[in-house]
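Take a look at this one; I'll ask things after.
The complex appears here without one of its protein chains, the remainder shown in place.
Coming up: subunit A.
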Amino acid sequence: MQRAERTKLLIEVGRQEAMEMAKMICEQYEVIDIQEPRAGLVMVKMRESAKQSLFYIGEVLVTEAKVKVGDAFGLGIVREEEPVFARALAVIDAAYNGNFAPQEWATIFTNLSQRLEAEQQQTKRSIERTKVQFDTMQV
């Protein structure tokens, strides 16, 4: 699984699971904090559609944490001030970078993927009610 997909699932629907996965690693390995969770900014670079150029729309508050587990480094970044969550994401990232992520995590991510799909489907079903159904008036 790509990192972009993994982090999306954990951040959008897998906070509790991320805490448990990180705890599992922390119990089995020594986790060294390279960067204690800290608040910072990510400047958002955006593509505008009129002339297809780039501009900065503004900054997003994030929390960043870096850890080392064995020889593997891990990075966690998440929007808003979320020090515990950011560190958990860093520990999970290290587990994947070091190739010691437990096999059973694949099942967790499958479940999270289904959960995200279900939540998005629920949103769509609700928003569909606001889709305009035009009827042409007979005059």
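By our rule, contacts are C-beta pairs under 8 Å (C-beta built on N, C-alpha and C of every residue); 3 or more make two chains touch, one makes a residue touch a chain; residues count from 1.
Heads up, the rule we're going with is that contacts and distances are computed from a predicted model.
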item	value
Absent chain [UniProt protein name; select from "Carbon-phosphorus lyase", "Pup--protein ligase", "Probable chemoreceptor glutamine deamidase CheD" or "Glycosyltransferase family 2 protein"]	"Carbon-phosphorus lyase"
Option touching the unshown chain, where A:A18, A:I77, A:A95 or A:L112 are the choices	A:I77
Missing-partner contacts on subunit A, residue numbers	2-5, 7-8, 11-12, 38-62, 64, 75, 77-81, 120-132, 134
